[in-house]
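A single structure is presented below for examination.
Of the protein chains in this complex, all but one are displayed in their positions.
Moving on, here comes chain A:
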Amino acid sequence: MSHTTQDGGVAVSAIPSPDEGPTAAQLAAAYGLAVSGARPSLAEYVRQLWGRRHFILAFSQAKLTAQYSQAKLGQLWQVATPLLNAGVYYFIFGVILHASRGLSQDVYIPFLVTGVFVFTFTQSSIMSGVRAISGNLGLVRALHFPRASLPISFSLQQLQQLLFSMIVMFVVAIGFGSGPSLSWLLIVPVLVLQFLFNTGLALIVARLGAKTPDLAQLMPFVLRTWMYTSGVMFSISKMMEGRSELAVRLLQVNPAAVYMDLMRYALIDGYGASNLPPHVWAIALFWAVVVFAGGFVFFWKAEERYGRG
């Protein structure tokens, strides 16, 4: 049992005698042991996270595939689900409620479909973010990885979900006379910015949800309120005609409204720049950077505490 390892002899001088009773910390320091489960520095954390990029991507794809693996139509549901969603919203808001006010039918339907998909992207990123830690405690308590992998992975899953929905969006847009044009290229920066924004929010709610799982019960109500004030089914500028400029602008700088309107502007021919608030790209960039950076640091600050029961 008392075999001597080669490296054992090197540090002999550092070993205190038993009478002095070295504290655990002294002993640990003498042999270069580190505190288990301590939070790494922010730079080190980013490096670790980058090292886990393959896991983050694979995990998001696995979640996406697993969703429909039992269905007979299988992965076809990735496209069918958003299509049915768009149909339901069209039936309620387009046919029954006539929410199109001020927009022609050719614009309103792609307008509505785009709005629903883009908002759903943010909505489901937040909902899965709330449960990212609290719903995966088994994983958190079994394996080592930077915990931010989970909320980021879930946001990435929603991004891939949105890419499937985009197929429906393109078909609807073309069907209502907005052919592919150069402005469609703007979709890419919009997606990138919205993804950053969503991930930041997911990181924030993931930390909150890890401490207070009740948030998962509360979130749907917050999100529904947000949806109805963000102009998913109606155009803010048309709906608020005659109201004060300030009120309209306040509604328009709402990040959800910004990303939706930018996406519509990029996609739909009849939806011109007049529907966008001034400095819209700057606002979109501001929300993305501030929320992502803030959310990342906020999440990292509690890294060593995730997994506590």
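Please note the rule applied: a contact is a pair of C-beta atoms (placed from the backbone, for glycine too) under 8 Å apart; a residue touches a chain by one contact, two chains touch by 3 or more; residues count from 1.
Everything below uses one rule, namely that contacts and distances are computed from a predicted model.
Trainee: One chain isn't displayed here; going by UniProt, is it "Teichoic acid ABC transporter ATP-binding protein", "Formylmethanofuran dehydrogenase subunit B", "Nitrile hydratase subunit alpha" or "Aspartate carbamoyltransferase"?
Mentor: Not shown, but named in UniProt as "Teichoic acid ABC transporter ATP-binding protein".
Trainee: Which listed residue (A:83, A:139 or A:253) would be found touching the missing chain in the intact complex?
Mentor: A:139
Trainee: Quick one: say which of A:55, A:77 or A:184 touches the chain that got left out.
Mentor: Touching the chain that is not displayed is residue A:55.
Trainee: Tell me where the left-out chain touches chain A, residue by residue.
Mentor: 1-5, 7-9, 11-12, 15, 17-18, 21-25, 27-28, 31-38, 52, 54-55, 58-59, 62-63, 65-66, 69-70, 136, 138-145, 213, 304-309
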